[in-house]
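As you look at this complex, bear in mind that one protein chain is not there, while each of the others sits in place.
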Amino acid sequence: MLCSAWNRTAAGFCLPGTALRRDIAPEFARYLIEFPFGDIYSRPGLDLKSREIATIAALAAMGNARPQLEVHIAAALNVGCSRQEIVEVMMQMAVYAGFPAALNGISAAKDVFRHRDAENDARHEG
Amino acid sequence: MLCSAWNRTAAGFCLPGTALRRDIAPEFARYLIEFPFGDIYSRPGLDLKSREIATIAALAAMGNARPQLEVHIAAALNVGCSRQEIVEVMMQMAVYAGFPAALNGISAAKDVFRHRDAENDARHEG
Amino acid sequence: MLCSAWNRTAAGFCLPGTALRRDIAPEFARYLIEFPFGDIYSRPGLDLKSREIATIAALAAMGNARPQLEVHIAAALNVGCSRQEIVEVMMQMAVYAGFPAALNGISAAKDVFRHRDAENDARHEG
Amino acid sequence: MLCSAWNRTAAGFCLPGTALRRDIAPEFARYLIEFPFGDIYSRPGLDLKSREIATIAALAAMGNARPQLEVHIAAALNVGCSRQEIVEVMMQMAVYAGFPAALNGISAAKDVFRHRDAENDARHEG
Amino acid sequence: MLCSAWNRTAAGFCLPGTALRRDIAPEFARYLIEFPFGDIYSRPGLDLKSREIATIAALAAMGNARPQLEVHIAAALNVGCSRQEIVEVMMQMAVYAGFPAALNGISAAKDVFRHRDAENDARHEG
Partner (left out) sequence: MLCSAWNRTAAGFCLPGTALRRDIAPEFARYLIEFPFGDIYSRPGLDLKSREIATIAALAAMGNARPQLEVHIAAALNVGCSRQEIVEVMMQMAVYAGFPAALNGISAAKDVFRHRDAENDARHEG
């Protein structure tokens, strides 16, 4: 689920786990929860699926935060985006940020999908 | 509707108008229609409202294309986004691209909203 | 002091004023105060002068937030940076973000300095 | 020639003029000449026309330095690029940096071309 | 030739191969060929060598698409750029995008050159 070292919330978000929290300075881990998740994502004016679409679009367009892009592709799946919808968002970024940004976004999505499939296979065999 | 010199399609998009087409090199105006609108936006895998949310998120996060951001805020309104949803997307960009990007995105949205209100007032008085 | 529509705090920061707060969505104005100023700038681990140097360096290097760059050049002056120190930071950005970013940063600084001089002249004549 | 406040060299470059040099800190004006023009552009391994193509491509793709982009579109014309070649470079940036970057690059080129035409008209009438 | 999983065209371009096409969504692979290569690179107004110079300059300046930068450094060699010309373009990016962008561009070029040399050695020994 690409939440290694994070805790998954009911809503499907990955929040920094204890080890990570210690590692990245405890207060920053608190801000990371309070501002994005406590303040922004919990606001009623926009549904979580649209929020994740906005986030993966922005991260793919900026193209300089691959780990966070993968975390949010996983979060998008968790809040109800289909794989096809995620790939469509990535393809659309070719228009606004160029083909390399779109290709790297598609590549991040494929990595997350493969990771999910491997997790599911492991679970079913277990 | 922030489509000056553009033609509005049934779906609410602004396509480059004749004058603009002449001005920006005719073939490029054709690519501008064919690839983004003919190829990408017309794909069935993602609804138009989600597509516009992805676009305004990306343009606000990159922060270097104010005219296009305004065109797409107007397009987002045209395909069913509420003003509140648009402002929520902009606020959320503070998390991924910083507060200045979010503030400038909110400022672009306010400009489009004001423009719309002025157009509506003019129409009702006319 | 480049704080129009903002309130100046004792520490020299410009916080969004009432009108601005109404205009940019009241909650976002609250976040804008709480996270950057309440959480980050008030932390003891780094002095305010160093914080403003970090901010103007980052905003000049990214080059897509001129209004915020000007607000923070003014804030840097307020917390004890000399004009020369600010220009040195801008010049140094040529190394990491290129000469255009440095030139545009110097131009923003000159605008703020001129604005300050005009304010001071007006005050002394008044 | 879009060299206001700059001096034009034989090779067609705009170098900072005396007034500008005073304004932007004299040493920085010196670096601006020494490193880009003394060190880089004077190197024999790449012709000036290719150098200007590389520069306008990079500035259009980054999209956050419009004044410098215009200066270098003028410089590209001065060292032998045709208007069509410049527009082709801008159009190509749609592939690597997205359509907004390309559109804004084409818009910068059109501004420079118009400025040139006005200068030429003025000269012929004078 | 850094075209693994791509097909090399007569003009030296790497086009997505069958496996890649399946992997990155078949339609996107088609857009990737049609718009950049069918529409843009095939236009008569600018020679292929200048086009590749523009592309590697832009990708090095943006600095967030290393795989595509390497593909286009290889393409630049294929359409007649010398190694020295490519390194000159990268060095010049220090002026417009900073020394880190230039250094990372030079590093990408060195990787491609080494890969080419290894391929040539293997071929001559085979």
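Lettered A, B, C, D and E in written order, each chain numbered from 1.
Just so we're on the same page, a residue touches a chain if its C-beta (ideal position, glycine included) is under 8 Å from a C-beta of that chain, and two chains touch if they have at least 3 such contacts.
Keep in mind the model is a prediction, meaning the values are calculated, not measured.
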Touched by the hidden chain, restricted to displayed chains: A, B, C, D, E
Residue, one of C:A25, C:I73, C:A97 or C:V112, that touches the chain absent here: C:A97
Residues from subunit A at the interface with the omitted partner, ascending: 23-25, 27-28, 31-32, 35-36, 59, 62, 64-65, 67-68
Touching residues on subunit D - with respect to the absent chain: 27, 31, 35, 39-40, 43
Residues of subunit B (touch criterion as defined above) contacting the omitted chain: 61, 93-101
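Here is the rule we use: only the chains that are shown with their structure count from here on.
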Repeat of the A-B interface, chosen from D-E, C-E or A-E (over half of contact pairs identical by residue number): D-E
Between C-D and A-C, the pair with more C-beta contacts: C-D
Mean-CA-position distance for subunit E and subunit B (Å): 32
Subunit B-subunit D separation of Cα centroids, rounded to whole Å: 30
In subunit E, residues with contacts to at least two other chains: 27, 31, 35-36, 40, 43, 59, 61-62, 65, 68, 93-97
